[in-house]
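This is the structure I have questions about; it appears just below.
Only one protein chain is missing from this complex, and each of the others stays in its spot.
For reference, chains read A and B in written order, and residue numbers begin at 1 within each chain.
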Amino acid sequence: MKVVLKNLTKRFPSRTKKGDDVIAVNDFNFEIPDGKLIGLLGPSGCGKSTTLNLISGLEAPTSGQIFFGDDDVTRLPPENRGVGLVFQNYALYPHLTVQDNILFPLQSMKGKNKPGKQEMLDKAREAARLVQIDELMDRKPSELSGGQQQRVAIARALVKMPRVLLLDEPLSNLDARLRLQTREEIRRIQQETGVTTIFVTHDQDEAMSISDMIVVMKAGVVQQIGQPQDVYDDPENLFVATFLGTPPINVFDGRVANGMLMLGDQAVLPVKGAPDGPVTAAIRPEGFVLDAAGPFRCALQRVEVMGRDTSVVSTHPASRNAVVRSIIPARQRPDAALETVRFSLMPEKVHLFDPETGNRVRFDL
Amino acid sequence: MDKQLNAVTSMDFDRIERRAAARRRTSQTVIYVLLALWALIVLFPFYWMVLTSLKDQAAYNSEKVPVFFTLNPTLQNYVSAFTDEQVNLGRYFLNTVIFTLATTGLMMLVIIPAAFAFARLEFRGKHLVFTLFLSLMMIPNELVIITNYVTITNWHLRNTFTGLILPSVTSVFYIYLLKENFEQIPDELYKAARVDGTTDLEYLVRVMIPISRPTLITITILKVIECWNAYVWPRLITTKSSHFLVSNGIQQIRVSSFGRDNYPAMMAAVVVISLPLIVLFLVFRNKIMEGVSRGGLKG
Partner (left out) sequence: MKQNQMKAWLYLLPAILFLGVFMVYPLIDVLVYSFEEKYNFVTQTSQGIGLFNYAKVLRDHQFLDAVKNTFLLVIITVPLSTGIALLISLGLNAIKPLRKMFQTIYFLPYVTNTLAVGLVFMVLFKTTDYSSGLINSLLSALGMRQVDFIDGPYWAKMLVLCLYTVWVVMPFKVLILTSALASVDQEYYNAAKMDAASPWRVFRKITLPMISPMIYYLVITGFIGAFKAYSDAVALFGVELGKAGMNTMVGYVYDSLYGDRGGYPSYASAAALILFAIVLTITCINLLISKKRVRY
């Protein structure tokens, strides 16, 4: 099921009498293709959960429209939208067994759509099998681990064959190991069922690793939409560039003069096509190449060994951050006794932004 | 200071230790004796009630100075208590059971939806209405009972179960207690149910009530106790023994003394009347005590 968001806006009235309204979601436009897994990504308070609530129908938009396929569902109450929703804390009914929890949505159905008793049980068992909890049907939620509760919640959301599956911070309550495992699981389940799935997260790894597309939001405004790799490689503004990537991108105050990017007094990279003037330059840690004759010189602080590769921590006068962090292959490790370390830069890992607006300034590669 | 500390040798220390232990033992003994004394005061009327009920009537009447035990226990008094011509104890029992069950059941039907509306639904004027409800908690029963008596009389409902039951099917306090409990159920469960297409009523019945069962049981028990011991209202509203409750029965017994100062039979009746609640209490001891300490006032 294709999901279309058109000019979707949600304002909350201000808490105080005089204050301004809070705009949680501002003019959201997006067409989510059928059967994809979409990650809504952003820092807390960016409006991603509100967006999810708007799609589920738990909240009504101030303006704008929502379509499932060709149906306008904007005014439809949640129960008629056919969405499955998995809550951050799972919201399992504590007094019901796993099986009864999964059966709950089916028993709530009305009219001719309501399946018979046996059919319900079959469907519940099928959903349980899909998330691999069919052994636990008679347990109460309190007897399950966090990961198992999560699976029950997903099974409960899937059992009524929703048109859209929504997950709110699905991994935030799990420990690190389970998180890796469960995100693979979500991917697998999504691919097996083919249901259009939207999940909300503040963790970029989570979003990047399993999504077909990610939506980066900030303060209610969509910053960029695209496939994870594209968004990472080609950020449209400074926020997206800094929000994505670990370790984070290195940011410098520089300027363009005669087609060269100047960081301090160093001419570090030819940037043909970029207009002269001050710029904000951002360089991915993996964009540095150790080069004894390289134009980018910084004062070496320390070398951190991380096994597969090495992290070189140094300082540079034009850097906005306290240190410049670069990642290089382990076998190229520089001598830790050096005072100055020199790099050349990979042009595709260097992004320029307008220092005023934060928008991307493109140059010819 | 230093000198004093040094002066405490290990021998002194031992002695201090021993003396402290002795003092502790003495104070513990005194405490236990006093507590046991109060327990005796509490239990003695119950003992006397059972003892007297087992004494033969003739033997009892011949004791100028009461005896603390009986060698020939008899159940005859229980038989007399239930077979008296004037005092139809069995009937009063049945009436009280009907009254208690109907009042408690109806009250649940009234307070659960109200608590649900306050805890879960949004509507204009909610806070105002809730404040008004709370302020009603301060109104003493004695003040409204006069008009209620007139109302029930005008409706020709004296000596009917309806008249007995109607005024006591609402309790603001229990609405308040239940609302607090309902509010502790996480919002997300409600949202989850909404997405699944559950109506408010279904949500109430299938999620909130089962989750709040412990509180509902506590409320039920407290209400049952209240109903079982009700006296003032039944006394006002019943004049015919066909609708007497056990409390009225006790008064009737008091006056008639089963004809001839038959104290053993009176005590037998009192035992039978007290027993159900004592059993209820022993079974649900923790629930009752917890419920009462949350604010259940007698009467």
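The definition used in the following text is that a contact is a pair of C-beta atoms (placed from the backbone, for glycine too) under 8 Å apart; a residue touches a chain by one contact, two chains touch by 3 or more.
Fair warning: this is a prediction, and the values are worked out from it, not measured in the lab.
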Listed by label, the shown chains touching the absent chain are B
Among B:Leu54, B:Leu89 or B:Ile225, choose the residue that contacts the chain missing from this document, as touch is defined above. B:Ile225
For the chain that's not shown, point to the residue among B:Ala102, B:Leu157, B:Ile217 or B:Leu236 touching it. B:Leu236
Considering the entire assembly, which residues of chain B contact the chain that has been omitted? 27-28, 31-32, 34-35, 38-39, 41-43, 45-46, 48-49, 52, 60-66, 109-111, 113-114, 116-118, 121-124, 126, 129, 133, 136, 139-140, 142-151, 166-167, 169-170, 172, 175, 200, 225, 228-229, 231-232, 235-236, 246-247, 250-251, 253-255, 261, 263, 266-267, 270, 273-274, 277-278, 280-282, 285, 288-289, 292-293, 297-299
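Basically, only the chains that are shown with their structure count from here on.
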Rounded Å distance between chain A and chain B, as computed from the means of their C-alpha atoms: 58
Complex contact set, residues of chain A against chain B: 56-58, 77-80, 83-85, 87-89, 91, 93-96, 104-105, 108-110, 156, 160
Contacts from chain B onto chain A in the complex sit at residues 186, 188-189, 191-198, 202, 206-207, 210-211, 213
